[in-house]
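Of the protein chains in this complex, one is absent; all others appear in place.
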Amino acid sequence: MEKRVQEFLSPTAEESERVGSLVVLPHRTGKTPSFFEGFALLGVRIDRIEPGFVCCSFRVPPRLTGADGNLSPGAIAALVDEVGSAAMLADGHQTKVSVDMSIAYMSPAKLDDELEITSRVLGHKGGYSGTVVLFKKKTTGEVVAEGRHSMFGNFLSKSKM
Amino acid sequence: MEKRVQEFLSPTAEESERVGSLVVLPHRTGKTPSFFEGFALLGVRIDRIEPGFVCCSFRVPPRLTGADGNLSPGAIAALVDEVGSAAMLADGHQTKVSVDMSIAYMSPAKLDDELEITSRVLGHKGGYSGTVVLFKKKTTGEVVAEGRHSMFGNFLSKSKM
Amino acid sequence: MEKRVQEFLSPTAEESERVGSLVVLPHRTGKTPSFFEGFALLGVRIDRIEPGFVCCSFRVPPRLTGADGNLSPGAIAALVDEVGSAAMLADGHQTKVSVDMSIAYMSPAKLDDELEITSRVLGHKGGYSGTVVLFKKKTTGEVVAEGRHSMFGNFLSKSKM
Partner (left out) sequence: MEKRVQEFLSPTAEESERVGSLVVLPHRTGKTPSFFEGFALLGVRIDRIEPGFVCCSFRVPPRLTGADGNLSPGAIAALVDEVGSAAMLADGHQTKVSVDMSIAYMSPAKLDDELEITSRVLGHKGGYSGTVVLFKKKTTGEVVAEGRHSMFGNFLSKSKM
């Protein structure tokens, strides 16, 4: 049992080397872009922006699939975080810090599946905001996942942005 | 507004180039390791394994921080997925597919923060299993995040494992 | 501090007497109706039923408000459970056991507020099913709460229903 857990949590030598050889420099907070965000977002195309609503397209890339060949639950969560935050911006709010996220994984998205990712603001309550992010397969309309992302911020007025 | 959304969802030219230059080949399902899993897991050290329980250490690496310099919500979710699944294995079960995940983000983990990540099985209900994953700062004991991860599987008997 | 906790968790003498005087007999499983379900559901009016979709109206009654005068989070959860299950039935599935529920509370619903409660099936994955339940104020369209309810069942074929 211990051996299986160890194997499961240990990248193979090949993957360790590949990930370890990535040179990601610590960035200065808020000053430089984030490698992780680029890693999650590269390939997301924005199709439509409305107040409190964003609609995107995304083709599942090899870098975000898990050992089962499907878009990884963690990658879906990273997209819920980013695309949910984009709906906040589309509502004229600033980005905020994540406080709660929950995701239902309904159907696997395979490599090269073309997805529609829509994000909409549920509402605001003081500095707290809720968004919902829906992942569907473009060809069938089947729901891949639904995520909810609650954020909180206590920022200065918009005029100070 | 549209411009801010577009900027937010677009990696910078530099990050696009860096991520785009990663050569990640589609892997054969279940046959080859996953780049994404190695990307999330590299650096996780297992400290203790007990039935239904796993305790790990992890130092926040630059590759998993967001634009605010903290361990990204999506990276935390990827770790909830993987370390939660490891607790399943430590309970003598096979890994299963994710059905629900929810995470409360309590306190930011900064670059180089040393974290303790513990994962334990809540229980099993038919083919459905629940796990809880807790992220704490080693120095202060402060909770960084708590995640819950529900999985479902309908696999062959353990003897086939 | 202890005193405040004790007071908080103790119904007043008047409420204890009123609740204690309810004579609720243990019902035979699956044979007799449930007092709790009637308590949560009384007053729910069905406006529309479509495959995988149910739309209801509900006026917030005094019995379901908390000490702050608003529809209680627990009562909202009870409605997510029941109205979410109804969407399952509207999709030709049987009711199933709850496995995961998550709710974002966006805006208080006050006594006598008229709500629209819509419930739709997200999808099915083996015996597992996901539903989403949305509570809105009829007059303003404001979102009161959004709930997600995952269920699991391993029942006989529909012909046996």
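Worth pointing out:
Per-chain numbering from 1; labels A, B and C assigned in written order.
One rule holds in what follows: a contact is a pair of C-beta atoms (placed from the backbone, for glycine too) under 8 Å apart; a residue touches a chain by one contact, two chains touch by 3 or more.
Computed from a predicted structure; not experimentally measured.
Chain B residues in contact with the hidden partner, per the touch definition given at the top, are 100, 102, 104-107, 122-125, 130, 132, 142-143, 146, 148, 150. Seen from chain A, the chain kept out of the figure touches residues 97, 99-100, 102, 125-126, 128, 150, 152, 154.
Contact between chain C and the absent chain runs through residues 1-2, 4-6, 8-12, 14-16, 18-20, 22, 24-30, 32-42, 44, 46, 49, 51, 54, 56, 61-69, 72-75, 77-83, 85-86, 89-90, 92, 95, 97-105, 108, 111.
Criterion: only the chains that are shown with their structure count from here on.
Here the two chains linked by the largest count of contacting C-beta pairs are A-B. Annotation: 30 Å between the Cα-based centres of chain A and chain C. Centroid to centroid, with C-alpha atoms defining each point, chain A and chain B lie 13 Å apart. The centroid of the Cα atoms in chain B and the matching centroid in chain C are 32 Å apart. Contact of a single residue of chain C with at least two other chains is seen at positions 100, 102, 125, 150.
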